[in-house]
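Some chains omitted; the rest stay in position.
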Amino acid sequence: MSSLWNNRISISLFGESHGTAIGVVIDNLPPGESIDLEEIARFLARRAPKKDGTTTSRAELDIPQIMSGLYHNKTTGTPLCAMIMNTDTHSVDYSNLSKLARPGHADYTGALRYRGFNDVRGGGHFSGRLTAPLCFAGAVCGQILERRGIYTGAHIASIHGIKDAVFDRTNVTKEDLLAVRYKGFPVINTEQGEKMREDIQNARLGQESLGGIIECASVNVPAGIGSPMFDGLENTISQLVFGIPAVKGIEFGAGFLTGEMVGSQNNDEFYVDENGHVKTRTNNHGGILGGISSGMPITLRVAIKPTPSIARPQATVDYSAMKNEVVNIHGRHDPCIVPRAVPCVEAAVNLALLSHMLDYPNFT
Amino acid sequence: MSSLWNNRISISLFGESHGTAIGVVIDNLPPGESIDLEEIARFLARRAPKKDGTTTSRAELDIPQIMSGLYHNKTTGTPLCAMIMNTDTHSVDYSNLSKLARPGHADYTGALRYRGFNDVRGGGHFSGRLTAPLCFAGAVCGQILERRGIYTGAHIASIHGIKDAVFDRTNVTKEDLLAVRYKGFPVINTEQGEKMREDIQNARLGQESLGGIIECASVNVPAGIGSPMFDGLENTISQLVFGIPAVKGIEFGAGFLTGEMVGSQNNDEFYVDENGHVKTRTNNHGGILGGISSGMPITLRVAIKPTPSIARPQATVDYSAMKNEVVNIHGRHDPCIVPRAVPCVEAAVNLALLSHMLDYPNFT
């Protein structure tokens, strides 16, 4: 399966960028959970294009319609389907792309995989637009988790090398996460954010695009969820996060830096705090040991490549004629996808956490 | 499931470090594939402890016994089970660990997950020893892939900041991979390897341990395998790679560096080569676009944390009594797990690739 993720919860994503609709079926949600649709709209709005020149000018209202699984605003426990109609589609912009492989895009690989039958308009099923139903699903899971005190938040850690402040991996709180959640530009340090925005504007004007890194943290995850081997939290989260187009790397806790460390530096010593809770003095393990939560904040960082669609001519191939060509990409594109990917990372983490929480003996 | 990975091929791993045996059941292998058991032994020997002071002194012959699924040295297509008996076990060394959470280990999280019933001797099911059956499975898949020209190889990219040479992501060949495969210490640059070994020796003497990074590449993977969303090559490989204990990060192609790039730098331009094959001039995408292989080498890097077991006293908790304690870890441990993790990463990639190859229309 490509677009089905089947764990304790499953999500089946569908849709193409310029097809009739995109959406998701979520199966095995716990019954009786109140879902605040306005809160979900706010979550989706964080992923929607902005009017400030940092994103595509495509207008996506992206109001999800609930087709099933909610009754009196509570989950029924049977599959919840949400759908977003595609309205503002300019297919003409993409007409000459059908045989030219846009560098960095899945045009060529998708054509091979689907033997030329996939809908290529606007990227089709490979479009970043498919992260909207992913965010919907993650927002639903987030509400269920937050009711149990578990909060997940992400921010832009850097764009094109310009760095934001970082979460304190050991002591990050729910308040830290909420402080950045509804900012128009999700950074901790507003000044650094301004530099990033400027850099994005310049990139747009210069027919360029920018990559970046997202940092995400989850707090109050009870210790003991997850499993060793292939169904641990790291496995699950990474499988989902790589479902977000443009992700090229993921690390947990101190991540790649642990490769430069010695054991006594990296090991996080345990202690019992004044409330009798087991904690660690540092959190290089990112809240996960042996695939299982330790009770410390779960922290991860995700690398996002620059948007492949740039307005300058690029050498490429016409993969139907198998000859060298030059492609000029018109259409509307984000000069930097990082800000809009922030809620997508949160969504993926929410899905992974709720799925594992359903195995938690005291989940109610 | 924790220890079951269920894709087109499935593997069900079992065993504890000091239990009766460890092993694996592999289901859905293609029938009629010749398996060279001596070659598999060589693969496993790369993971086995060395006599040169860089690894644990535990002697593990690790000769896998085939219980089913092979007939006249060919796969039958029905489940292949291989088992390794545990023989050289010194449980007494671990007796005082049962209630003290070793920092960086899964003792505490495992005890919560399994409500105190898991076998903690030698790390139990969380032990690095479980990578032996993973390597067995990966070695079997590797032989099936190599018969079709697909080769995977890995090397130590760095240990504690000391760097090896790197694979040429764009042009790496089967010969490059084989050149490093059977070296006692798997580095490209022998001199740098010597520095690493020295560093490991010093770490051992100083009761320390070291982390590092592994680079892996696969060549001749046909373009068009994998899928978008949740069953792409990156999703699958990362889900498996995080099954190797001590992995804290993974990146594909230019990985985290893409976050510092602009689009025109990161985009890999396509061209048709003199043989009429589609290629890219650079390979920042690491051979994967939209979850699907592009035909370019698949490349990835994996971060390995320092072995958590170090001989110096460490502050921790007794999680049964919930009080602060000091733990002294005796026993035999690797001062650096990175060299032995090299074939494990290859194994994980082999499993992912063969599993996706089974969907390839021309697979025979």
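So that you can tell them apart, the chains are marked A and B in the order they are listed, and the count of residues begins at 1 in each.
By our rule, a residue touches a chain if its C-beta (ideal position, glycine included) is under 8 Å from a C-beta of that chain, and two chains touch if they have at least 3 such contacts.
Quick caveat: nothing in here was measured; it's all calculated off a predicted structure.
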With 2 chains placed, the number the full structure-file assembly comprises: 4
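We adopt the following convention: only the chains that are shown with their structure count from here on.
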Chain A and chain B: spacing of chain centres that average the CA atoms, whole Å: 26
For the chain A and chain B complex, residues of the former touching the latter: 1-5, 13, 101, 103-106, 108-110, 112-113, 115, 125-126, 130, 158-161, 203, 208-213, 223-232, 234-236, 238-240, 242-243, 245, 247-272, 276, 278, 280-281, 284-286, 288-294, 301, 303-310, 312, 314-317, 319, 322-324, 361
